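The structure that follows is given in the form of structure tokens.
A single protein chain has been omitted; all remaining protein chains appear in their positions.
The block that comes next holds subunit A.
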Amino acid sequence: MEQWLEWARGPLFKFAFAVMVLGLFRHLLLAVAGTVQALLRAGDTKIPYKVVFRTTLDWLFPVKKMNVNRPVYSVISVIFHVGLILTPIFLLPHIQLWERGLSIRWPAIPHVLADMLTLITIAATVALLIGRLGHIYARGISRIQDILLPPLLMVPFITGFLAMHPAWNPVDYNAVMLIHVLSANLIFILIPFTKLGHIILLPATQLVSEVGWHFPAESGDDVAVALKKENMPI
């Protein structure tokens, strides 16, 4: 068990983390390259950057946006994201791992707070799933990943909590830790291949949507030529 854990924490983690970083980097590169290419080809390059920037901020910190549509779901979703982002990054044992490996460190949050955040995030996930499956339309348009990802995201949270609280833990510490690390690694690997890619793409989407309306000056003619319709009656 112990060796397995070491392997999962060492080489496997490095691999999974690298997949995530490279995958996200690819996402970003494609989005930026796509935007730049579109702007280079566009007949009109006047973009209301200020408006785009403000809208982007509005959605990155959606304080103003929460009461608009599906308010309860939206509020829960924000809580979920806060827990999901803050807890793993500022948990002391995680920081210690980074310090051991790369000798970098940053301040940690107190254990009590980490515990609370963990429990809140787990509760928020359950609520989100109910919000999805209980909403006839959200359920109707959900794909498999939309339903399976939230529970998967919760595995490291639950196992992490159990590892920190041996009294509650029904199984062996190492077993729980192994699941913890393996599930986290799986998530890292899945990030670039699922909708979790929005981690890196969200700040770009408002710009993408805006630039998308800026067509190349010759696009109409070129498509007509490509489809051999340039001299055809309408």
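Everything below uses one rule, namely that a contact is a pair of C-beta atoms (placed from the backbone, for glycine too) under 8 Å apart; a residue touches a chain by one contact, two chains touch by 3 or more; residues count from 1.
Keep this in mind: contacts and distances are computed from a predicted model.
Asks: Among "Ni,Fe-hydrogenase III small subunit", "Phosphate transport system permease protein", "FAD:protein FMN transferase" or "(Fe-S)-binding protein", find the name that the UniProt record gives to the complex chain excluded from display.
Replies: "(Fe-S)-binding protein"
Asks: Which residue among A:L5, A:A42 or A:L92 touches the omitted chain?
Replies: A:A42
Asks: Who touches the missing chain here, A:P107, A:G140 or A:P170?
Replies: The one listed residue touching the chain not shown is A:G140.
Asks: Even though one chain is hidden, which residues of subunit A still touch it in the full complex?
Replies: On the side of subunit A, residues 27, 30-31, 33-35, 37-38, 41-46, 51, 55-56, 59, 62, 65, 68-70, 73-74, 77, 132, 135, 137-138, 140-143, 146, 193, 195, 197-198, 201-202, 204-206, 208-209, 211-224, 226-229, 232-234 touch the unshown chain.
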